[in-house]
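As you look at this complex, bear in mind that one protein chain is not there, while each of the others sits in place.
Let's look at chain A:
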Amino acid sequence: MLRKVLRIGLGSGLSNRGLRTRRGGFTLDWDAKMSEFKKKIECILPGKQWEELYDTSHLPPKQSDVVIVGGGILGLSVAFWLKKLESRRGAIRVLVVEQDHTYSRASSTGPSVGGIWQQFSVPENVQLSLFSVDFLRNINEHLAVVDAPLVDLRYNPSGCLLLASEKDAATLENNVKMQRQEGAKVCLISPEQLQNKFPWINTEGVALASYGMEDEGWFDAWSLLQGLRRKVQSMGVLLYQGEVTRFITSSGQMQTPSGEQVVLRRINEVHVKMDKSLEYQPVECAAVINAAGPWSGQVAELAGIGKGLPGTLQGTKLPVEPRKRYVHLWHCPQGPGLETPLVADISGVYFRREGLGSNYLGGYSPTEEEEPDPTNLEVDHDFFQNKVWPHLAQRVPSFKTLKVQRSWAGYYDYNTFDQNGVVGPHPLVVNMYFATGFSGHGLQHAPGIGRAVAEMVLDGQFNTIDMSPFLFTRFYLGEKLQAYNIL
């Protein structure tokens, strides 16, 4: 009965009464719209299948103020500080898109060695480390969630020992002077003092060493990651598993003060594709944070960064690419004792103790020619035999009789330009902010970097630590932030 009325009303009524205006149709394609509308009404009527409307609760929201690409330690840290520094409770809506919620495939945080030290040659890195140590010390004040267990970082305050040969001794001394000025508690040790303090070391070839007395050591990266996830979820950040496949941008011509024409681009929408399906959700956003770690270069290319003539600002790519690094766990019953710090040798080999049972963790940063193939996470066991063990045995003689228990591989978000991070907005794609490229230091600097990026997004400038040497423009201007890096 109802159906008949509707059919009469919709069918004949329209053509008779003419809902069209005198000029033409109400809208373009009125007939197609009407047939769609009729189909929808027919579905709602009892007896028909409810096909048209479907459940979208598994998709991310249609709108979000900030979209963070990458849910590892850096992405979660930025989300945490954005919610902590917002002016009003609930002011910013943040969405974090992470490819893999188990963090097993491509994350750098899971397999990480977890060290934290202040022995850098760039003052901003030292400041970042000092702030991060402060954050980790008060981790249960920062990440307190009602009714949740406390975060146990399993922090080992054993310090970090850097060895230097004759030619690097002067650089090391200058660095230590700068670090002490910034407030790090690092001291220089001569080879004789080194032999007295750590009798298991062979000081041949060592001209000078620097040792961190306090605020240096290593901790459990996984528990920090889980603690941050819990806290940001309680603060209202939405975490979705998916992949960013496309950016919808709009551009406009602007003129610089010197009269040059510049095309500025803005990201309007982010297409988030769901895991194991072809569904995607276009998320409208105001700012996008690129914290995708080793895959940041690919995400930047999606936004059109680097598409231009090489040598121009449009053609400057984000030089972050994945590099595979191995970590080996070995057992040595006669090895160094409980007081072993994180030792970084002249040759590039580093190791630290793991637990109480004479186990040691370590690795080696290979040179450019020896780089392992980054397309997979397979471990090359010959690498340890040929590259790592000789140097270990030379530095610590008791390591001649070690036995490798396990090895695993992880990716560094390696910055091929100067191995230091990229922080801040892109000059041409105005609402993409970077927090990536830290080449192995991302974990220990994560609280500081998160705060810096959040300040940039919310206030437009760096308020606490001045990270302007880390901006993107240095790739175009060619100003390398050279650092005497240990690992």
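In this text, contacts are C-beta pairs under 8 Å (C-beta built on N, C-alpha and C of every residue); 3 or more make two chains touch, one makes a residue touch a chain; residues count from 1.
Note that contacts and distances are computed from a predicted model.
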{"item": "UniProt protein name of the chain not shown, from \"Distal membrane-arm assembly complex protein 2 isoform X2\", \"AP-2 complex subunit alpha\", \"AP complex subunit sigma\" or \"Protein ECERIFERUM 7\"", "value": "\"Distal membrane-arm assembly complex protein 2 isoform X2\""}
{"item": "Residue of A:D29, A:E141 or A:E369 in touch with the missing chain, whole complex considered", "value": "A:E141"}
{"item": "Touching residue (missing chain; options A:E36, A:E214, A:E370 or A:E479)", "value": "A:E214"}
{"item": "Footprint left on chain A by the chain that the document does not show", "value": "137, 140-141, 144, 146-150, 154-159, 213-215, 217, 337-339, 356-357"}
